[in-house]
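With one protein chain held back, the other chains of the complex are shown just where they sit.
Letters A, B and C mark the chains in the order given here, with residues in each chain numbered from 1 onward.
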C-alpha cells in the first residue's frame, strides 16, 4: 500500500464528497484515466476490505476521488479529517479506451472518473476530448463539480429526473437525440439501468459502446477471482484486472442485477 | 447511552491523554468519585465493546477522563477529535468509600479516579480530603496532571522507578514509612503488583485498605456476569456493580494475575 | 412492518426477545427502561440459564473480545430455581410481557425438576439450553447426542403445556436435533447458541480462555443455519446470533426466522433494543 495525507475533504452535495489525497508524484505519474484506487478505510477491522474508487482528478502531487455515501465503508470514509494519513493501493485496473469521436455519459456519481479523462485530454495526452458530456442526476442538487467540468469548454448536456436543471427525464434520451444526428462512440458510467439502456442505444445506432461496470471487489488485483462479470459468449471476465471498462456487446448484461 | 461532545483532547505524556466530554448537567450531577463511564469507541463494530474509564474530573457541564493507551480500544479513542460526538453510559459502579483519616495511593494511570475525589472533598461534599497523595510512576515523564493535583494543597509524595523525580523506588515504600509514623486507611489504585503490596502493608499495619480493581468488562451494568473478582471466603463478586473499589481483605488477590 | 408475532400461542408484541444471559434476571432493567418502554419494545424476556442448584460460575477470566465478537465463559452463574422464583421472578412479573425461563440441566431429571418447579408459576414459556458449550456435562453432550435430546424433549413436552422452545447449539447434530424437536411438538427452536472458541489473553506465559463466541462475527454463520433449517423443516425458528441493528434482524426474518433474540447487543448498549425496533418499524413491507 502507498501512503498519503488528506489534503481536502469537501461535501459537494448531500451524499457526495470530494476527497483529495496528497502523495508523491512518483506514485501519481502512473495513474491513467479510468483506473482506480483501493483505499483502506480507518485503521481498524471494520470495514475489513478497502473500497475501490476511480481517480477523479490529479493536481501536482494530489489526486482526488469523488464518492457517494452508500454503506458503512463510504460513511466511515466521510469522517476522515484533513491532515489524516490514508493508505491506498494504486493504480488498479485498465485505463479507459482511447476513443476519437465519442461522447461521455455519466449518471449520478458515474461522473467521478471522467474528470481525470478530461484533464488528460486537455493536456495533449494520448486521450482525446469527448465531443460532449452527458450528465444526468435525480435533481439539480445532485449535480456536482459543474464548475470544474465547465473549465474544459466541452458542451455539457444535463438532465434531471425532476426537471430541476436541464432536460426533464433520462440522460439517455438526450444521448439518443445526439446519436440520431451523428453516430459517435459512447463511454458511459452510472447506475445499471442506465448502462443497460445505453447498451441498447449503442446497439441500435451501431456505435462502439463502453460501459464502466461495478461489483464488490476484494483484492482488486486479480488474486481472489471474486469480481466476475458474465460474458455473452459464456464464462466470466474479472473486473479488477480486465476492467472496469468493457465493450457493451461482450457483456451479458441480462444476467446482472 | 448518553451523548456528549469532545470538548478537549490533550496528550499529557507519551501514552496518557486527557479527554473532556461536554454533556448535560443533568447527567453529570449524578457522578460520584470512584464511579466510571463506559464509552463507545468509534461508530463501527471494531472494537465492539465500549471501554470503561473512571471519572477523572468534573467542571460545569464537562467531565474528564484520563486514560492510557493499552490496546486497540484506547488507541482508537486517541483519534477522537475535538467537537466529535461520543456516546457513553454513566455513571456506573459504586463510589469510593467515605474515609476519614486516609491516604490515597496511585500507581501510574491509577491517578485518574482520584482527581474527582479531590474535587469533591474540596467542595464541602461528604467526601473528605486525604491526608496525603502518594503517586508513583516509572519516570518523571509519566507523572501527569501535577499542576491540577497541586491545586488541592494536599501533601504530594512522589516516587519514580528511575529516580527521575521524587523518591527512587516503589511508592509503596513511602506509604510504609508513613504508616510506621501514623496508622491511616488506604485507598489505592494502580497496577496489580502494587495493589498486592498495598494489601500486605495494610494488613501489617492493621488499617482499612481499599483497592480499585480492574478486569475486562462487557456490559458494565450487572447483566452479563463476566467481571468477577474472586473472594477470600469463596465465590465471586462483580466488579461493575459491587466495585470497582473493594476492601483488600475480602478479595482473593493470590488467584488474580 | 407489522411487529406482533404469534409463536404457537406465545404472543409477542414485537419479534424481539432478550437473549438468555445478556440482561440479567430483571434486577437492573428499571435503570435503563421505563415500564412503558419495556412493554412497547421487548417481545419477551428470556432469563439467564437457571439450574436446580445455585451455581457460582467459572473463575475469571470470563470474557475476551475478539474481532467483532465476544467470547464468554460465564459458566452459568445463577441463583438456582428456588431463589429465582422467590427473588427475581416477582421483579419480572411487574412487566406485562411474556417471560420465558431458560433452563439448564446436566441430566434429564434436572430439567424435569425445573419444569415441575415452574408449573405453579404464571410463566409463559420455557427454553431448554442443550447447547451451552461451557459446561462439560449437559451442554456439549446433548448437542452431539440426538437420542438424548429426543428423550429429554419428549419428557418435557409431556409435563409442560405452555410455550416450549429448545435452544440449539450451532455445532453438532443440528439438523437431526431440529427434526426431533419438530416431531416431538416443540413450539419453536432457537437457532442458535454461541460457537466454541478460544481467546488468547496473554501470550507469554500463555493464558487462554475457552468459551462461546457471540456477536456480529457469527451472524453469517447462524444466518446460514437459520436459512438451511427453514428450507428443510416447518417448526418456528427464533434466530439468534450477532444481531445489533434493525437490518440484521430483518436479515434473519427474511431468511426464515419468525422472531429473533439479541444477546451481545444488550451488553454494548442496553438501549440497542429500542434502536432495533425503531429501525424495523421504518421498514416498508
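Couple of notes before you dig in:
Everything below uses one rule, namely that a residue touches a chain if its C-beta (ideal position, glycine included) is under 8 Å from a C-beta of that chain, and two chains touch if they have at least 3 such contacts.
What you are looking at is a predicted structure, and each value in this text was computed from that prediction instead of being measured.
Remark: the omitted chain is touched by one listed residue; of C:52, C:180 or C:197 this is C:197.
What subunit C contributes to its contact with the hidden chain is residues 64, 66-69, 71, 171, 195-200, 203-204, 206, 208, 210, 213, 215-221, 223-224, 227, 242, 247, 250-251, 254-255, 285. As for the chain not pictured, it touches subunit A at residues 1, 40, 45-50, 87, 89, 215-219, 221-230, 234-236, 241, 255-257. Although one chain is not displayed, subunit B still touches it through residues 45-46.
As a convention for this text, only the chains that are shown with their structure count from here on.
Relative to the centroid of all protein Cα atoms, the closest per-chain Cα centroid is that of C.
Averaged Cα coordinates give subunit B a centre that lies 36 Å from the centre of subunit C.
Multi-chain contact residues of subunit A (touching two or more other chains) are listed as 45-46. Counting partners per residue, subunit C has 67-68 as the residues that reach two or more other chains.
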